[in-house]
Structures are given as C-alpha cells and as structure tokens.
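Every protein chain except one is present and positioned as in the full complex.
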Amino acid sequence: MSNTFGTIFRLTSFGESHGPAIGGVIDGVPAGVSIDMARLQRFVARRRPGQSSIATSRNECDEVEFLSGIYNGVTLGTPIGFVIRNNDQRSADYDLLARCYRPSHADYTYDAKYGLRDPRGGGRASARETAARVVAGALAMQLLEKLGVSVTAYTSQVGNVKLETGYSRLDLSSIDNNAVRCPDAEVASRMQAEIEAARLEGDTLGGMVSCVATGVPAGWGEPVFGKLHAQLGAALLSINAAKAFELGTGMRFASARGSEVMDTFVCKNGVIGTQTNHSGGVQGGISNGEDIYFNVVFKPVATLMRPVETIDREGRQVTLPPRGRHDPCVVPRAVPIVEAMMAMVLLDNYLLHKTNHL
Amino acid sequence: MSNTFGTIFRLTSFGESHGPAIGGVIDGVPAGVSIDMARLQRFVARRRPGQSSIATSRNECDEVEFLSGIYNGVTLGTPIGFVIRNNDQRSADYDLLARCYRPSHADYTYDAKYGLRDPRGGGRASARETAARVVAGALAMQLLEKLGVSVTAYTSQVGNVKLETGYSRLDLSSIDNNAVRCPDAEVASRMQAEIEAARLEGDTLGGMVSCVATGVPAGWGEPVFGKLHAQLGAALLSINAAKAFELGTGMRFASARGSEVMDTFVCKNGVIGTQTNHSGGVQGGISNGEDIYFNVVFKPVATLMRPVETIDREGRQVTLPPRGRHDPCVVPRAVPIVEAMMAMVLLDNYLLHKTNHL
Amino acid sequence: MSNTFGTIFRLTSFGESHGPAIGGVIDGVPAGVSIDMARLQRFVARRRPGQSSIATSRNECDEVEFLSGIYNGVTLGTPIGFVIRNNDQRSADYDLLARCYRPSHADYTYDAKYGLRDPRGGGRASARETAARVVAGALAMQLLEKLGVSVTAYTSQVGNVKLETGYSRLDLSSIDNNAVRCPDAEVASRMQAEIEAARLEGDTLGGMVSCVATGVPAGWGEPVFGKLHAQLGAALLSINAAKAFELGTGMRFASARGSEVMDTFVCKNGVIGTQTNHSGGVQGGISNGEDIYFNVVFKPVATLMRPVETIDREGRQVTLPPRGRHDPCVVPRAVPIVEAMMAMVLLDNYLLHKTNHL
Partner (left out) sequence: MSNTFGTIFRLTSFGESHGPAIGGVIDGVPAGVSIDMARLQRFVARRRPGQSSIATSRNECDEVEFLSGIYNGVTLGTPIGFVIRNNDQRSADYDLLARCYRPSHADYTYDAKYGLRDPRGGGRASARETAARVVAGALAMQLLEKLGVSVTAYTSQVGNVKLETGYSRLDLSSIDNNAVRCPDAEVASRMQAEIEAARLEGDTLGGMVSCVATGVPAGWGEPVFGKLHAQLGAALLSINAAKAFELGTGMRFASARGSEVMDTFVCKNGVIGTQTNHSGGVQGGISNGEDIYFNVVFKPVATLMRPVETIDREGRQVTLPPRGRHDPCVVPRAVPIVEAMMAMVLLDNYLLHKTNHL
C-alpha cells in the first residue's frame, strides 16, 4: 500500500517534513550479512540538503539511528527499524501556507484526500520522505554488491543542457566530483551555470537522471504484471517530481522500425548476450544479462522565489510571497534516490527469483 | 505478484498462447452492480486479432465465458472467474522456434528464469495474455461509468507519423472509425499508409498511445510509493512491448522552467481547479480533479517477415525463416488494453480511497 | 484478500455451488517439477460428494480441467488455471430458500454483507468451494514430497466417539480403508454407527480432524505475525464449519505447569531434536524439525432432515421443510481438505524461507 514498498525486501516509511522524525522499517533483509554502517551513513548523506549553493539551505545532518535488526554489524533477518530526527524545522516559515494552495504542490490534493494536512513544510508530501528510501536503498546496494551487481545514477539533463554521451562512454566513478552529479565535467559546468541563472531569476529547472545497473544476471523479474521495468517505472515515478520513465531506447522506440532496434543474440565468451541493447537489459519483463538502464524525468520544483498567485481553501485569490527553502533544481539530489529505488527493486527481484525453483 | 494486479479490485490471470485457454479471476468487485454483458463482450472484441489487414491473421473469436460472480446480470461481490478458449492455435508454426531464441523476444529470458518454456506462440509471454486484462478492464470501465468517470485511449503515433493535436481538441468518439484508432482521419490515413509500407518491407513499427480519463474527482491515489501516476506507470509498462510512460507534460518537463509549467489554481464554477494541466491531473500522487492523461510508447514488435539471424540454446548461429502471424504495428490493438489498465487502476484507487475515512 | 490464499505459492479461487463451474489459479509454482496428473486427480476425488452412504448424494465427478501452467506434465513456473464443472446442480431444490435464512448458515450474513446472494445451494458459501483448495493442495503435496515432507490427516472424533490414541501409534496408511477415514478400524466402526444413528434421526454431528506433517526441517515459518501455527490456524479455520484449532498439546496447555510440558532438547543421531513434542513441532513460530501436528474441530452441519423454524428477509416466522442433500457428518470429507490446507501452508513457507538468506 501507500507507505510500503516491495514484496520480500520491503520498506515501510513514515514521517512528516517537520514532525519529530522520519524513519522506517526495512523487512525481509536476508540474515547473516555484514553491513558497513559508516558507508551506509555516507550514502545517505549524499541526499541530504545543505550540501552546496545549488541546494536548499535547510540544514539536516540526517544521522540515521538504527534501532533493530543489526547485531554486531550483521543482519539478523529481523526488521531493521530506523529514525532520522528532523532538526532544522523552522515551522514559522510555513504558517501562512496553511490555508493556501501552492500551485503544482500537493497542498490541495492532500486536503481533498484526507480533509486535513500537516501544513508545515509540505508535511508527508515533502521530499524529505525520500531520506527513508535512501537508507533502505543504501542497504540494498551493499547486499547487491555481494551478488556482483552495481547501480549508478547521474544527472543527464538540466533544463536545456543535455548530456548526449551514452553511459558506456562515461567515467561513472566521477559523478560526485561536481555539485550537479554529471560525469562529464564540461557538461556539468554548463548545467551548474544553467541552475545559477535560474536561481538568480527566482526560477527553477527540470531535468533528467539516467541510471544503469551492471552485473544483473539473466532471469530476474516477473513476466506479466510485475515486469522488471514496470516495477522500476513504478519505483522511479514514485519519487517526488518524477513525471516520465523510459527503459533502454525508450521514447525513441515510437518512431523506430523493428529491423533497426532488434537486439541480435550473440555468444560473448561463451555466455549468451545481445549485440546491441535497445531493450535496456529487460526482455519480456525479465533481465537478459545485459546492463539495465533507464531515464527518469523530473519536473521543475514548483516553489519559485517570486510572488505567486493562487487561491485559498475558500477559493479566494491570494498572492504568496517568495519563500521557503528549495533547490532551484532537485535533479542532483535525486541521483542517490534514483539509485536507492533501483537497488531496492533489484534486490527484491533477486529474492523473489529464488522462489521460482524448488 | 507476477500474475495478480491490483490491491482491492484485483485481476489474477493465467494462460499460455497455445494452451487450451487463457482466463482469470477478478476479485474485489463491488456487489450489486448491473453489468451489460453484451457491451463487455464487444469491448473485449476490440482487442482480438484478425480485425483488419493491419493486424495478425490469427483468428480468435475471444468469446468470454463467465463462470461465477455474476448472477442475473448483477455482481455478487464474489470473484468473477472467466475463460477464453484458444481456438486457432496452429502449433506447428512454432516448432522450429522451440530451441532458438528470437531476438528481442522473451524466449531466452524465460529459459533463463524458469529453465524451460512453452515454445508454442510465445507461451505465457505472448500478448494473448492481455485478453484477460481487457475483460477485467471492460468490467472496471462499466463500474467507473457509474461514478461519472470515462477512460479513452487512441493511437497518437505510428513510426514517424505523429498526431500533434492535444486530446482536448480531438473528437474522441471517432476513435474506432478507422483501423489505426486515431481520432484524426487525415493522420489516421497517413498512419495506415506507414503501416502498409512497413508490412510490404516485412518490417514493423513502434508507436504511441495516448489516454485520458475525465470525471475523476480530487483525492484518488496514494501519496508515497503508490502515487497514482506511479501505479499507472507500472500498469502501462506491464503491457507487452511498452517501453516508456509520461504523465502530463512528461518528458518535456526536463527542459522546462518552473514558471512555465506551474498549474495555477482557479475557481471554476465554485470548484477548485487549475488553469493549465501540465501535471496531467495528478499532484503529489493524488488526483486533483482535472483530466488525467498520459502517453505510453510501444516498441516495434520484433517478429519480422524476413529471415532473422540468431542463436540457439547451445549458442550456435541459426537463421530463422520469416514466419509467425504478427501485427506490423501493435499499437492500434494496444488501445483497448491501455484503456483497460487505466480503468483497473482508477477503480482500485476509488475503492482504496473509501478506506481513508472512518 | 478474501479469495487468494498464500504469499508465494498462492491459490486464487472462484465459483458458486450451482454456477457453471468452480476453479482457480495457482500462482508461484516452482518451475520444472514433474506432476503426476492422475494421482492429483485421485486426490481430488477423495473430497468429492457421493462417495458413500454417509455423504451427500450430490453426484459430481469433479474432473479437474487444467488450462495452463503445465506443459508435457512439467510445471512451467507460470500460473496454473483450472476449472471443475458443476454438473449436478438441481437448482429447483433451493428455490424456497432464496428468501429465507437457514439457521447457522451464511444466508443472512451474505445478504448483510453484499445486499444480495446466489441462493442456489449456498452459492459461494457452499463447501463446494473447497474443491479448488484440494486441487492446489494436491499439487503442493506432490512438491512437498520431493522435499521429503508428507502430510496426513484423519478423523479423530465424531460426536461422542473419540480416537484417544496419538498419531504416532496409529497406522496412518489405513486411513482410507473405511468411510469415516479413521485409522483405527474399531473406532471407525463406532463412528460410522454414530453417524448412521444421527442420520436416522435427521440430525447431524460435529467432530475433529487430526493432522500431522513429517519431514519438515527446522527453520520454516515467520516468527512474528506469520508464526507457522498462526498461518496454519488461519488456513484451517477458513474451512467451512471449522471452529477451533489447537497445536500440539493445545487446549491442555491451559491447565499445565511449565515443568510438565517443556520439550527438552536432545541429540538424536547427531541432529538436535526434542524428547517430547508438546510444542507440536513449532517453537517461536518456526518449525523445529519435529513432527507438526494439530487438531481442528468442525461443528455439525446446520442442515437437518427435519422441519426447521426460522425467519425470512422481512423477519416473518417460516418453517423450512426438511430438504437439501448434506452429509450427516462432514468430518470424513474434510480430511483431504485439511491435508490440502496444511500442504499449501508448508510449501509456501518453504519458498518464503529461501529468501531468508542471500
């Protein structure tokens, strides 16, 4: 349901942006696996706000407190409960917004659904919720690593600046070298400039994150309703501000001919593989042993640093002053969230796949 | 899991392409609703093969036999079991394929996952499976209608022919007037010519289906992992050959500025709405009362009417002769499947939404 | 939900007693397993009506038609759809009952829940539904056998005739030697006499079924909400007319002292085991390698062969004439259903257990 993600490896998350804490429970974690807690903490830190001039000035240390499920650094097979305290809440910032509906935010829809909402900082609709995903994803990544699988995401578009080079010709180890998390330094600096320009105008920018998993063997995924890319689509589209998802050749399949985009099978060192990888590593909903890659598009965040016209609960016209602390472009901070979601989906499917045979 | 779709309103489907029958169980159907069985049967017929020269020549009447859950034309609240017999199976067509892997099909991945597969006509990986979805979707559409919700899909792209007009300026009642299911007659004839040209060359075409739901009130959807568009994404990407999904302004959000794509709230006849609808009717994962619309991209089907190079189970080079019966462009037949998936998601979320309040 | 049972190995069933058919979909079946179809059919036949003078005279051959998921006698890993036609429906028998509520039947509660019901033969509430369980259970038993696990149930009480001998001192291979399915011939004949006596008086009898699984290794089961015996309890109590469930020493634990019912650990041929087995093979919700055994109590079926006083939908007093075809004691026919439910639970937990480790 709403606040649980996954079938076997499952994250159940909770928390409002400005409540005492956010957190979650990670269930279905295989037992007996050593976890590098410091590395996990560092992964989570990649998502946290206040990292650079292009991100929100909200200051959260995002220290994760683990409450169960790990004993002497080893997973017990029992659920891992964790909390992250909300320190820098500044609720006063948001008081005016309690009775108004910010455009393209979830204020109105929460009121429509629940009849009320926590108006402080977006409440449950805040992207702060994704911190819990990053915790679970960081754990999943450590487990996947032991299976030989690695997951890497990076910023591939910010506004009109687009990285045209495919992932296989990029140095993916350089992603965190710049604030926008783009593995091409030149494109990265243009992206950064684009963001600065938007910020100066009080505006925001959309963009795209690309993600690739290597080392996934053939056979993961559920072939009908749970096709691997359908699960990935749901996972990625559930991230705040995500609006489009494409696997492999994606949107460009629409104008393609079958003869152009067919992935011919070949033997690669005795292993069956494909010559090209238009399919993005998934055929019939099941991994085929090639890299799995996709793009996810994020809309520009709707909080501008300009006065904004809107209406209140009673339908009266209101002008909201420029306010709040928000990233002019959320895409760079979305990078670890994208990795986290992909890692959770892959690990879950690995575990499910174990049940396909007696 | 794999063969069950939905949370409250659920379809569990079964069936291989050339086994005795396909079918399913629809559970969670509200009780006491009159169903127009003839209309349901007609909706299912829209998906069936053999309808025109641009579709596969496989001839299936696709008569649905309902086995339970409906009494005197009224739903009982109990599960609706149904079967559709496979009549025209021609298994001999597929014998050679049993030991070879067709490019960009699921032959190899099924073998990798399960260790064996039903080689006849693609087995469970065949799009024949979608007939069960259309049955459940047709039922969902009749229930949604009673709630004032209607769902319509149409072909918006075939190869290089793209319908540029938005849905609101199209006559959506004319969709079934032509074989490609495009509501613009002129574009439709160009699409048809494109398909004919590909067919003559033994090639196939990708394309896009657009879909819109009207009448969905504000408040449906689950705001975190089950965001309405994440559920829709999963539903649509689970259709055979679907490779990309975008909600509202979709991919174009990547290059947009926040100030350009913000949906300003306004009062429309006393009801809160938005001036524009870049959001595609969903904000924070919850419907906002505006039309919900999206696009889904289908890759060109990978069965060409030409000889195809591939390998067999042992990795030996093989040339497959041109064969099989397949649509040169699956997009027109995907239209009712897209409607079916959207209808199931919406009805399920309507039912879930009832539990949000005491 | 209501009509789906299990987590990985799942049965989704459908069907009303007097509709065209009952059936189901078995999902999550491991691939590549040979199934003895004739033996499966014979297991199902053990449940069917009309087998002896002590059972209902309804005559159903209960031939299972498998529609998918098995190819050349081997499981494909895809869902197994099946139907069992309802042949001997005699709907006229039930017309009067449409507007009356039979005491201790589900007529009134179905009306209260759904606002309507299929009045023919109990509709969905009929025990005919359990035929689908027996199909799935028979399949599960064949898979369990390959894991060295066997499941056996038998009648241990009919009315006041109780089998006092524990399962370990009984010849469980002799269960089907008599119509009541009691492995002690002398007790069996007393049970049969008890049933005959009740039948002559137009009355019915309750009873108890005992069940034991051998060969389950230590480690199956989920230790918190999904404790193995909690899952078994739910499975067994979901059978029509089941009203109580006890594991191991069961009800007698209430009056016991800890020192009397503690299962001391010992080494048995180098394997850890327990000296006694009050726990019934489950400790902390997880199997401990000892036999798993339990009892389940069935109430006497509420259809008497006497006139019965009741009320109709409008609350008016009505006298129902003696009618319907029912077993004076359902317990013997419940034996294969009990085995089926236990087998499904065990197989599901075996598959779940595979996900506990990387």
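To keep things simple, chains are lettered A, B and C as they appear, and every chain counts its residues starting from 1.
Here is the rule we go by: a residue touches a chain if its C-beta (ideal position, glycine included) is under 8 Å from a C-beta of that chain, and two chains touch if they have at least 3 such contacts.
What you see is a predicted model, and the numbers here were worked out from it, not measured in a lab.
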Partners of the unshown chain among those that are drawn: A, B, C
Listed residues B:143, B:163 or B:182, member touching the removed chain: B:143
Option touching the unshown chain, where C:43, C:154, C:245 or C:293 are the choices: C:245
Contacting the left-out chain in the complete assembly, out of C:83, C:106, C:188 or C:351: C:106
Touch with the omitted chain, as defined above, among A:41, A:78 or A:276: A:78
Touch residues of chain A, complete complex, unshown partner: 1-4, 8, 10, 12-16, 19-25, 27-28, 31-32, 65-69, 71, 74, 76-81, 83, 113-118, 123-124
Hidden partner chain, residues of chain C it touches: 1-5, 7, 13, 101, 103-106, 108-110, 112-115, 124-125, 129, 157, 159-160, 162, 198, 203-208, 217-227, 229-231, 233-238, 240, 243-251, 253-259, 261-267, 270, 272, 274, 278-280, 282-289, 297-304, 306, 308-311, 315, 352-353, 356-357
Positions on chain B contacted by the hidden chain, ascending: 8, 28, 30-33, 77-78, 143, 146-147, 223, 351-352, 354-358
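Everything that follows uses one rule, which is that only the chains that are shown with their structure count from here on.
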Per Cα centroids, the chain farthest from chain C: A
Centre-of-Cα separation between chain B and chain A, whole angstrom: 26
Geometric centre distance via CA averages, chain C-chain A, whole Å: 46
Separation of mean Cα positions, chain C and chain B [Å, integer]: 39
Per-residue multi-chain contacts in chain C, two or more chains: 8, 28, 31-32, 77-78
